[in-house]
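Left out: one protein chain. Kept in place: all the others.
Each chain gets a letter, A and B, in the order it is written, and its residues are counted from 1.
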Amino acid sequence: MTEALLSWSLLAAQILLGLAMFCAAWRVLRGPRAQDRVIGLDTLYVNGMMLLLTFGMRSGTALYFEAALVIALLGFVSTAALAKFLMRGEVIE
Amino acid sequence: MSRILPHPVVSAALFIMWLLMNQTVSPGPALVGAVLALLGGWALALLRPGRPRLGPARAVLRLTGVVLVDIARSNLAVARVILSRQKSHYSSFVHVQLRLRNPQALAILACILTAAPGTAWIEFDPEEGWLLLHVLDLPDQDSWAHIIQNRYEKPLMEIFP
């Protein structure tokens, strides 16, 4: 009973998060401008991180948590670098 | 005391973060964490960020509660705007005059406004104190300025005197 409940709700959440990732990816591909793509990429990162957390609950291991932590860190750094690039046209000056 | 622990809050936060990452409180990792916390505090002292003086703890807690309630409310409001079939919202830029000048308080205000869905901090002019906001669903220009000045700016001025 509990097993079925958890497994179905986690599956539903994963499908919803997959759809959310699809929306973000659509924005990355469509643009129309560079800042729209950056926002889409940032959302894609966060959605992917949440998807990994649900995978962790499904498999019952803490391994996915580490991956989610790394994604959270790298997503922030890359979005900040991209925003800097949009502002000045170069990352390191 | 202040030479060994120049920034006690930062050191404590580093120590707790280390324990959380290791998921244990056994002596080995705790010792490494303590060393890390001390080094982090010293490194921060070398940068001389200046020490913020905090006001009463009750004001901090009250502001936290207000912010949590506001974020929950604006979550629902923005979800309704996104899901509504016809275009029922009117988004625009809003100019707000702030009296707040403390850089730490301004940073916290920026985080609050951007973390709440429905408002985004776009630009701040530190000389005149004008803040440029983008608001997703705008009833009218003045009400947002009053909300920000009364709900967030006043408690922040109390917390950072």
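Worth a mention:
Going forward, contacts are C-beta pairs under 8 Å (C-beta built on N, C-alpha and C of every residue); 3 or more make two chains touch, one makes a residue touch a chain.
Just so we're on the same page, contacts and distances are computed from a predicted model.
Not every chain of the complex appears here, and the one that does not is recorded in UniProt as "Cation:proton antiporter", selected from "Heptaprenyl diphosphate synthase", "MoxR family ATPase", "Aspartyl/glutamyl-tRNA(Asn/Gln) amidotransferase subunit B" or "Cation:proton antiporter".
Shown chains touched by the hidden one, complex as a whole: A, B. Summarising the interface, chain B meets the missing chain with residues 17, 20-21, 23, 71-72, 75, 78-79, 81-83, 87, 91, 93, 95, 110-111, 114-125, 128, 130-132, 134, 136, 141-142. Although one chain is hidden here, its contacts on chain A can still be listed: residues 1-3, 5-7, 9-10, 12-14, 16-17, 19-21, 23-24, 26-27, 33-36, 38-40, 42-43, 46-47, 49-50, 53-54, 56-58, 60, 62, 65, 68-69, 72-73, 75-76, 79-80, 82-84, 86-87.
To be clear about the criterion, only the chains that are shown with their structure count from here on.
Mean C-alpha position of chain A lies 23 Å from that of chain B.
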